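Other chains of the complex are left out, but the ones given are in their true place.
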Amino acid sequence: MIPRYSRPEMVAIWSPETRFRIWFEIEAHACDAQAELGVIPRANAEAVWRAKDVPFDVARIDEIEAVTKHDVIAFLTHLGEIIGQDEARFVHQGMTSSDVLDTCLNVQLTRATDLLLKGLDRVCDALKARAFEHRMTPRIGRSHGIHAEPTTLGLTLARFYAEMDRNRVRLRRAREEIATGAISGAVGTFANIDPYVEDHVCRMMGLTPEPVSTQVIPRDRHAMFFATLGVIASSIENVAIEIRHMQRTEVLEAEEYFSPGQKGSSAMPHKRNPVLTENLTGLARLVRSAVTPAMENVALWHERDISHSSVERAIAPDATVTLDFALHRLAGVIEKLVVYPENMLANMNRFRGLVMSQRVLLALTQAGVSREDAYRLVQRNAMKVWEHGADFKAELLADPEVTAALPPSEIEEKFDLGYHLKHVDTIFDRVFGQT
Amino acid sequence: MIPRYSRPEMVAIWSPETRFRIWFEIEAHACDAQAELGVIPRANAEAVWRAKDVPFDVARIDEIEAVTKHDVIAFLTHLGEIIGQDEARFVHQGMTSSDVLDTCLNVQLTRATDLLLKGLDRVCDALKARAFEHRMTPRIGRSHGIHAEPTTLGLTLARFYAEMDRNRVRLRRAREEIATGAISGAVGTFANIDPYVEDHVCRMMGLTPEPVSTQVIPRDRHAMFFATLGVIASSIENVAIEIRHMQRTEVLEAEEYFSPGQKGSSAMPHKRNPVLTENLTGLARLVRSAVTPAMENVALWHERDISHSSVERAIAPDATVTLDFALHRLAGVIEKLVVYPENMLANMNRFRGLVMSQRVLLALTQAGVSREDAYRLVQRNAMKVWEHGADFKAELLADPEVTAALPPSEIEEKFDLGYHLKHVDTIFDRVFGQT
Amino acid sequence: MIPRYSRPEMVAIWSPETRFRIWFEIEAHACDAQAELGVIPRANAEAVWRAKDVPFDVARIDEIEAVTKHDVIAFLTHLGEIIGQDEARFVHQGMTSSDVLDTCLNVQLTRATDLLLKGLDRVCDALKARAFEHRMTPRIGRSHGIHAEPTTLGLTLARFYAEMDRNRVRLRRAREEIATGAISGAVGTFANIDPYVEDHVCRMMGLTPEPVSTQVIPRDRHAMFFATLGVIASSIENVAIEIRHMQRTEVLEAEEYFSPGQKGSSAMPHKRNPVLTENLTGLARLVRSAVTPAMENVALWHERDISHSSVERAIAPDATVTLDFALHRLAGVIEKLVVYPENMLANMNRFRGLVMSQRVLLALTQAGVSREDAYRLVQRNAMKVWEHGADFKAELLADPEVTAALPPSEIEEKFDLGYHLKHVDTIFDRVFGQT
């Protein structure tokens, strides 16, 4: 997690303060359940809640941990200092550290996911708004980086919207994956604690009880979670690459927003670099790098080994903080993207009318010209455009062999942009619903 | 794809014969739709179906491709040879190669997924049967590879069942991801083909129309698909590692099945190697290796570049064939796993009764002995077990300071295995439903 | 390994025929050494060589393996069929299968590396030749995809040469990593075979004896080997991305070669797609995907588990065959790359003279104009270029405030391209040596 690529809301989820607060809630709810079951005195359960609004002293807990070498014990000791060691003596009874740690991790991941969903919403909103704004802004479609046929900027943005909307579905599913808790003891048998405690704690923490756990919650869930983040990151890269291409000097169909006073890196006014989307490209690589270790974490030995722990200490905050930041950075880029429709037109017409050559070819064939002849006719006029910058339509209209087969009005018609855009609304309806 | 790690059903999905058959169906259905729309003559559409039961000549298609350098054109030429070039002249009208190729890929992936789901079913069935068989077979639970508290083999298997059952859900979702088709033209605008053709072809091929495509179906779908395969592979590794541990000479709680006549690698009768689960560990790495390139495939340039294609030519068959094989190998291992309950008991009792020391400690404390004294009492008797192989319960019963606090009957009770197994049924109900 | 992305020379290394031939050589050399040591009769060692020029019958070996379920035994049985079972009875004495298999794998990897080195040589030769050809072909240097300062195409190619030349050094080191053999027995103790046999076999096979092996050669060597292939693949991607950018319609500074008769995908003469370099981008992802599983293969259990084997059956041929093909495809692309120097100039001058604005700014400052004033002067003239397509130098020469500070001759001098190219030779000398 790198401060400059972080938003405070997400960082807060991973702070020691938040972690201890969640531990507290898990322990306090567990005491309530234990009291309900008659396992511990109700008064002791109630006493725990005295710490509800008392901030925990992280430095003090660290100090205790330096002695006990055990983070949960250090926390419980500090809790005792707040509510009274005697009152605290039933806290954590029958539980193991992992019950607290794993349930807490999933609470944190769930909250992180809620923030990520908001980020995705913002990205989707921005894409939708700009897609409608540029629904009919014509632009050359490119395959292999080479001009192909006309499309619109709106379609490109609608496509990204659809992709990000799929990511919302995926992320909601990923949230389900990790929204489970476990209070099941050293090897998951509930030997020393009743399953009711797990039920109660999970309900209060917004989680579902893990049907069968060992000392830990199974890590295939987390693998699926981080894999989903990796896919979302790849989609961010996808949008970022598009914008970087649009901003290239030779293309210049759009630019990341530059504030009026902002200077590029030099005296060259064109030197506005797509540094935000380049940055997003790198951030995508970082988020993706969490996927493989998360998958390697699945095969723990027997009821548990602790190899996953150090991995998750890194990737859980790193991947969520980075992705959260990236989503908001991306949303900002899209919201403020400076679009140059006139450059789009100019690029499309760079080889004047040539993108329509395929339609002309087809029309000639349909008009009865042999495929070979049609190709020859188109080709010889196209070459004038390609080599001497002529206007394709003008050349065709001036070629008697062409006009012999196709009346001028039909030639004109082949250069109608509307032909290519007639289904834009159909596609918008599919993506955004009937409007 | 390695022949020895392949099942013919899955390999067949990726054969040239299957691919050409799917191409044929896409083209034939597209002709039907075009005829319905009045774009092409109905007779020509009907003529295409003459090839329905004619096997395509792969060698001939390769021969044509060697000249045309274009696989779809080579196929169409061969199709013309079968149904007549004149009848064939409206085939593919308005479509681009990617319409056929991408829709075909997703048909193949969908069929592959159906096979994978069957493999998962078999794994789940095997795990469920063996879980119930060993529901109450006691076994030491281990954390960090070290004995902790008792559990049962059935719980371990139920846990793997739950994990594989989650994988079924994930895989069904992954199937939805890639069960889409696109017949939308060179840049996805339907400029030269009506969306109705896409609707019809997708319906007939068991797919959903891609809401917005470019020249290709967006690759975030495939990234999510392969990521899901990576998670399933990691779960396979998880089960494999458990079995490899159980089969270690010193543990020997279970073995992969050896046929009566089968010899180990030498004169040593104990030399039965867990080669199937070791192999599964390696296969898991292979399947996982598809995840990152699939994610790198998402960010294509503009409406399409072809960088994803070579990647998918490799990972689509490799990952599905390997995972399919691995699922069936795993199912076979579980179905026939030779279990040694007596060795499980012997391992649990290796340090005679010591796994119960924690309960004794707790009981002493609850009986009013101070935590420090209780620890000392347990520790001094435990050390005799640990160092001299004594029996823990016998030592406790012979220690007057212990019996002063805890009556012998209570000490006896602490060694009751039933204490640890009392919630096994609860967990089974959660995993398999009320039975 | 995908046939269309394969060269027969490399595929041959991984054929069963080659594998059995290497096995034969290992066994025959081992017999020689055993005879020299007096462990087996010299006549038997000599008899083995009768099979030297006899082709092995792969189908027959497969047939035997179907019964014995053991590939090395099947091979030895077949060898016996050729040289006589009685003569063959000392073959393989004291050895284990892994001695043959692992030593063979490293012979194959070594030979594969030699082919890869030739591929790298061809790439380097092509880059060098084209670099010298275009040493002084001016081209705009770009950072962030935005025009920055002039450079030359030769410098770009020299940079790729230097990178590929580093890859030669890396690959030679990677070759050393895996050019070891082991004939050390079941757990690597030489209990049943003298280390001299290992020495002799390795010397004859062009390998070095592995100083300490277990049943297998340690896999950190192979991890390093495949990691190196991953780096080389990334360099291929680097060159490929550059060419794809150059070929974009709007840039068009170079194109992959199109044979005169070859057509693009349509009637559009500009529709020449950089499909080879796009393909290389995908192949790079494939080669890189071998790196992580190779690293996961390092931690085998104890003296050996067989989890690495299935991984290597896939990645060893796949990664070497794919990289070999990619190197030659890349070399071909570079050798035949069609370069458009005039388009490079046109692109550089797209904003007429603007790329020189920084030098003018600097000159104004050095002439005593305050930084703020200098910036204002440059900026106001630059804006005319940027917004109205004016010529920057002409504007400056017409701006009295500018000419008051800088005499026209000095302004002229700032637009001298030679200023930017004065160290091209220095850099060439560094990269290619004094010439």
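All chains are identified by letter, namely A, B and C, in their written order; residue positions are counted from 1 within each chain.
Here, contacts are C-beta pairs under 8 Å (C-beta built on N, C-alpha and C of every residue); 3 or more make two chains touch, one makes a residue touch a chain.
Since this is a predicted model, take the numbers as computed values, not measurements.
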>> Assuming all chains share one sequence, and 3 are in place here, what does the full complex add up to?
In response: 4
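Throughout what follows, only the chains that are shown with their structure count from here on.
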> How far is the middle of chain A from the middle of chain C, if each middle is the mean of its Cα atoms, in Å?
Replying inline: 33
> Which chain B residues reach two or more other chains?
Replying inline: 288, 292, 296, 301, 305-306
> Which bits of chain A are touching chain B when the two form their complex?
Replying inline: 141-145, 148-151, 155, 158-159, 162-163, 166-167, 170, 173, 177, 185-192, 195, 209, 211-215, 218, 220-221, 223-224, 227-228, 230-231, 233-235, 237-238, 240-242, 245, 288, 291-292, 295-296, 298-306, 362, 419-424, 426-427, 430-431
> What residues on chain C touch chain B, complex-wise?
Replying inline: 2, 4-5, 244, 273, 275, 278-279, 281-283, 285-286, 288-290, 292-293, 296-297, 301, 305-311, 313-315, 318
>> Considering only the defined contacts, which chain A positions touch chain C in the complex?
In response: 140, 142-148, 244-245, 247-251, 266-275, 278, 292, 296, 347, 350-351, 354-355, 357-358, 360-361, 375, 378-379, 382-383, 386
